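There's a structure below that I have some questions on.
With one protein chain held back, the other chains of the complex are shown just where they sit.
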Amino acid sequence: MVAKEVALDLYRRLVRIRTFEEKAAELWHQGHISGELHLYSGQDAVSAGVCAHLRPEDPTAADHRGHGPLLAKGGDLKKMMAELLGRKTGLCQGKGGHMHLFDPSVSYGCGSIIGAAMPLALGPALAAKMQKKDLVSTVFFGEGAANQGTFHESLNLAALWKLPVLFVCHDNRWAVSVPKAQSTAVPWNADRASAYGIPGALVDGMDAVAVYEAAAPLVQRARRGEGPSLLEATCYRFRGHFETDPLVYLPAGEMEEWKGKDPIPKLERQIIEQGYGTDQDLVRIREEIRNQVEQTAEFALSSPWPEPELATQHVFV
Amino acid sequence: MVAKEVALDLYRRLVRIRTFEEKAAELWHQGHISGELHLYSGQDAVSAGVCAHLRPEDPTAADHRGHGPLLAKGGDLKKMMAELLGRKTGLCQGKGGHMHLFDPSVSYGCGSIIGAAMPLALGPALAAKMQKKDLVSTVFFGEGAANQGTFHESLNLAALWKLPVLFVCHDNRWAVSVPKAQSTAVPWNADRASAYGIPGALVDGMDAVAVYEAAAPLVQRARRGEGPSLLEATCYRFRGHFETDPLVYLPAGEMEEWKGKDPIPKLERQIIEQGYGTDQDLVRIREEIRNQVEQTAEFALSSPWPEPELATQHVFV
Amino acid sequence: MTRELTFAEAIHEAIEQEMIRDPKVFVLGEDVQLLRHPLLEKFGEERVRNTPISESAFIGAATGAAYSGMRPIVELMMIDFFGVAADQIMNHMAKITYLSGGQLRVPLVIRAACGGGYGDGAHQSQTIWALFAHMPGLKVVIPSTPYDAKGLMIQAIRDDNPVLYLEHKLLADYWLGLLAGANRYKDIQAEFNVPKAGTKGSVPEAPYTVPLGKAEIRRQGTDLTVVSVGVMVHRALAVAEHLAAEGEGLEVIDLRSLVPLDRRTVIDSVKKTRKLLVVDEDHRSYGLTGEIVASVAEEAAGSLDDFKRVAALDTSIPFSLALERVMLPSEESIEAAARAMLKRGKGVSSRGGPKPRRGR
Partner (left out) sequence: MTRELTFAEAIHEAIEQEMIRDPKVFVLGEDVQLLRHPLLEKFGEERVRNTPISESAFIGAATGAAYSGMRPIVELMMIDFFGVAADQIMNHMAKITYLSGGQLRVPLVIRAACGGGYGDGAHQSQTIWALFAHMPGLKVVIPSTPYDAKGLMIQAIRDDNPVLYLEHKLLADYWLGLLAGANRYKDIQAEFNVPKAGTKGSVPEAPYTVPLGKAEIRRQGTDLTVVSVGVMVHRALAVAEHLAAEGEGLEVIDLRSLVPLDRRTVIDSVKKTRKLLVVDEDHRSYGLTGEIVASVAEEAAGSLDDFKRVAALDTSIPFSLALERVMLPSEESIEAAARAMLKRGKGVSSRGGPKPRRGR
């Protein structure tokens, strides 16, 4: 088991993700957020466990399901929520939206073309290497994305150039309605690391502590300049692909089974068992974060819309 | 060792490739062929050994270095040479040229975007499967191309759908001036087959008999409907990347070393040792093919240019 | 028999009828077993194939299958995703017929959702049809009504060339519902100003085709020619109705396909009205608006007294509805442009008596 501070830090990250996500879902269903919404609940432990090793200046990239990594990384909650609502006070003044969150304060960016984050994540790693900084670039993507050509190209190039990149694959079993067995010719992407001569690891992504421990050597390795690695974490989308997902394709009982593995109660049990905190301590953390998240919603809802003139700004700097 | 007919058949294929290529080089240097010319000499044994297993109706695709596979497959020599010269009598009426040879009589096509042939080669395999024909689709590409995303996507999809595809990688050590060690994070592409759960094999591509024997089970497997596989064949470009290649990047002695492994004299020795034929028999074959190739050149040189009106035909059928 | 069908039902019916008629037709793409579930039920997994997220591989495979005797309908989900397979589409699918000297034919339909207006952000709202129209070898079809949706789809499937068939998400209700979340709006159509005539209309049951390359004059008029495609046709028609009340006669032309392009209909109209307004949901520069005015100016520069374009701005598509509204053409921006042109015309004619008809 990890040390007390680590456990509590992981817990805060998990709760921050989950609470923010629930609020976002609520606002979406009220019509305050336009377009799609791909939530991260159920995968919380993956980015919590990985990002606990990262510094704010460590570059981090993700895909359409990008709230989790940004929340885990410690992004600006208010600006993030305002961005989801398309407000001027948002991270990108409303131009990006929920699939295009850019928060330079924690070196974070995401985008919604599947597989596109992997090449982009090589860049900051290359820059760090050339600038002789000991940064680690992390990129989160789905098991669906692992069949995109960019996966191959990016792992190969990272391996060749020994770039400090950690590739983290959320294996949540589904790419929209396509099960992994219909998308991936081998059971585990972690095994594909051998095609690039780099370490690959498989971890239970419903267990924040397990992810934390599995990521540790990989992050350290990258930080020491020993090159990239690939971590695959099994997890699940508790809310389906997006908020309108009919979920008709799920086998009966699958959702319930995975909800039974929820990483939050699991970590709560571990914390209490280890004597790292009491039920009340945890309630206090949850309350504190809930308050914070409520404030983000108030902030976002009361924020102004971007002025029309903004539409033509920033095509070029 | 293979049977006599096989050995002599392989020999004819090798000599056809080499003789045609030498003539093409001559015509190129005389200015009869415009643009680039990527010759295949030194890789002859790879497509000879593989194509000896194929029927004319087995779809075959290749890249910019596509003469070899077409010659090995038994394409129309005259039309092929005329296409190289941009004549109306060419395979594509001069529209394709040396990097875009399409010969439906042997189900052959090639193109010069690196990595692009692999996705295309899946199509005829899928069609065959849906049409319940026992065809095998073969695609030839370089070790440089194996780092293109299409490699990953195509092997994965072929494996998932159990398509009858044989992926053949010419490992000629170089992609223009970039050595394999600078392009490929692992020593052998054959080992990458495990990332798709399919068989991978490595063979000495300077030995036609070895290639023939290595390809046999893979072609049969595909024909039986058991799915794709990957064959990597080590070989060398005896004439450099293209006819203007300064070859300044080659380590001293490398070219000579590989020329010492020329597959043609090797097969000649094997034929004579096995008593499959005499020196004179082989001379006769070479003469016969040389005559044939000379005729292709005459045909091509005396063929008319395409009329201007042809330029706008065939954008659509 | 003619019934009222939705735009989406019309496309479905076209594909289903063609799949029944021709066993070579099959469907592949991401999530097609979910999105096209009725086809899966009817035709099975062999002919309705889910793919991994590997667009280069499965689009290339579709091309290869097409020149091997099949007639694939390959779904690219959204046109925004084209970039991961652009080489396969533009360098191979589009060129193989030509480069083979006409020996290989590629009877294939790429079906993709396109368009914005519901606040879904930059990678899910583009139309970018000009990119495909610029590259020779692809036909580009953009239906705007259920009737055309069916007839153009059947024609596209029967065509022996690759056809890109773009369905706008504001017209195809399942897309809009999935992406914008139908159940949270009282009236999602009202919310996003969905054009009724585009989403539901009369569709004959028996198979029929609408030819590619034949524009449709949706409304006759003599004062101003408005050329458009897709959702913007409906926006233009709404403006035309509005201005008709003021006595202005707008002629609204729906191109229906960009390749082939029916230049004739446009030129003839402009010769009559002498004023051209092109409305395009694609980016303004280097696109459809330019091609249309070039076609007119080439043949009849002297007939063109005035030209304007209302198009998506040359920016990425902003997520915020407050900005997207500014970035995309709207009834307001179209009306403003049309009014300015009509007024200008009036100015001239009031100064110079009858509208001058200048010959060469």
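Residue numbering begins at 1 within each chain, and the chains themselves are lettered A, B and C in the order written.
One rule holds in what follows: a contact is a pair of C-beta atoms (placed from the backbone, for glycine too) under 8 Å apart; a residue touches a chain by one contact, two chains touch by 3 or more.
In this text the structure is predicted, and so the values were computed from the model without any measurement.
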Shown chains that the omitted chain touches within the full complex: A, B, C
Full-complex contact with the absent chain, from B:Gly42, B:Gly96, B:Pro124 or B:Pro164: B:Gly96
Touching the absent chain when the full complex is considered, from C:Asp148, C:Glu191, C:Glu251 or C:Glu291: C:Glu291
Residue touching the undisplayed chain, where the options are C:Met19, C:Val32, C:Leu104 or C:Ala130: C:Ala130
Touch criterion as defined above, residue of B:Arg87, B:Lys129, B:Lys266 or B:Arg286 at the omitted chain: B:Arg87
Where the missing chain touches chain A, by residue: 59, 61, 90-96, 100, 102, 104, 109, 111, 113, 116, 118-128, 130-131, 149-150, 153-154, 156-157, 160-161, 313-317
Chain B, residues in touch with the chain not shown (by the definition above): 28-31, 34-37, 86-87, 90, 92-100, 111-116, 144-145, 147-150, 175-178, 182-184, 242-244, 248-249, 305-306, 308, 310-312, 315
Chain not shown, touching residues in chain C: 56, 80-84, 86-91, 94-95, 98-99, 122-123, 128, 130-131, 133-137, 258-259, 261, 282-283, 285-294, 297-298, 301-302, 304-309, 313-316, 318, 344, 348, 358, 360
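As a working rule, only the chains that are shown with their structure count from here on.
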Contact graph of the chains (line, ring, star, complete, other): complete
Whole-Å gap separating chain A and chain C, where each centre is the average of the chain's CA atoms: 36
Chain B, residues touching no fewer than two other chains: 149-150, 153, 156, 160
Chain C: positions in contact with at least two other chains: 51-52, 54, 56-57
